[in-house]
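Have a look at the structure below, then the notes.
Of the protein chains in this complex, one is absent; all others appear in place.
This part shows chain A:
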Amino acid sequence: MSTLTTDAGRSAGTARPRRSRRGAAEARAGLLLALPFVVLFLVFTAWPVLQSMIMSFTDMRITDIRTPFAVDFVGLENYRTAFADPVFRRAALNTGMFVLLGVPLTITAGLAAAVALNRGVGRLRAVFRVGFYTPVITSIVAVAVVWRFLLQPENGLVNTVLSWVGVDGPHWLGDERTALLSLVIMAVWRNFGTSMVIFLAGLQAVDPGLHEAAALDGAGRWRRFVSITLPSIRPTMLFVLVTTSIGYLQFFEEPFVMTGGGPLNATISASMYTYNQFGFGNYGVAGAMAYLTFVVIGIVTLVQFRLMREK
């Protein structure tokens, strides 16, 4: 016993310093390897984020870019300006509408496609998967050009098809009432591929045994989907919900290339209006608007995590 103990003690005694020395070396190597990232992160991510936050509390304008420190602090004035701006309020409303319509539609479409591909479609699965995912990887500019043709009032494909069934289609992008809706539909089409791919992965993890057992108990397809599939993919659902919401809250490319925010500001988004303010050189106000978006994204994400957490 005693020899064993001493042996163990000795071996432990010799091993510990060696391991910790190696540990220190590993830590140093780790630090060294992480250093490029840390430096890049600090310089190009953390600092600009901090800087833009500071900027949002100053009266910085484009004329100050050569002397960025010679500006005055104005407290919350820029935030007040942002809230008082009717166009910014309209932009926030548009963004809200876009998220409220777009996120559920994207998730439903993605989930439906994933379920269909997971079960129903046999050999053509790969073809459909590629087909549904292609819009995600296509350039927004190319997509915008094609969609503009499709939505053309006079001889666009959409209105031509509608005219076959006797419907006089509207000027989708030129009419205030339909412009935002058109962008929502385009965004859903363009983005549901991503959620589909993630849902497909999530569906693989659903225990088939549970389905079998429930089927034996007489549960129908819909019942099994609601009571087994949906609860099983809750983590996946949360991930898709959060990433889609963040993406849609930053809604920018669609109005930027399709409508320029028009007609009559019907499609201008918070991000796009912020971008315009940066372009005009109102860095302080633009910074404040960007931070408001950031805060909203933070709150929405937090709420989603709360609502979707395991009970």
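Definition applied: a residue touches a chain if its C-beta (ideal position, glycine included) is under 8 Å from a C-beta of that chain, and two chains touch if they have at least 3 such contacts; residues count from 1.
We take it that contacts and distances are computed from a predicted model.
Choosing from "Extracellular solute-binding protein", "Quinol dehydrogenase periplasmic component", "Na+/H+ antiporter subunit D" or "2-oxoglutarate ferredoxin oxidoreductase subunit beta", the protein name stored in UniProt for the chain missing from the display reads "Extracellular solute-binding protein". Among A:G96, A:G169 or A:G281, only A:G281 touches the chain that is left out of the view.
Which of A:R148, A:H211 or A:R234 touches the hidden chain is settled by the complete complex: it is A:R148.
Counting the whole complex, the residues of chain A in touch with the unshown chain are 23, 26-27, 30-31, 34, 38, 42, 46-47, 50-51, 54, 58, 61-63, 65-66, 68-73, 87, 148, 152-154, 171, 173-175, 260, 262-265, 276, 279-282.
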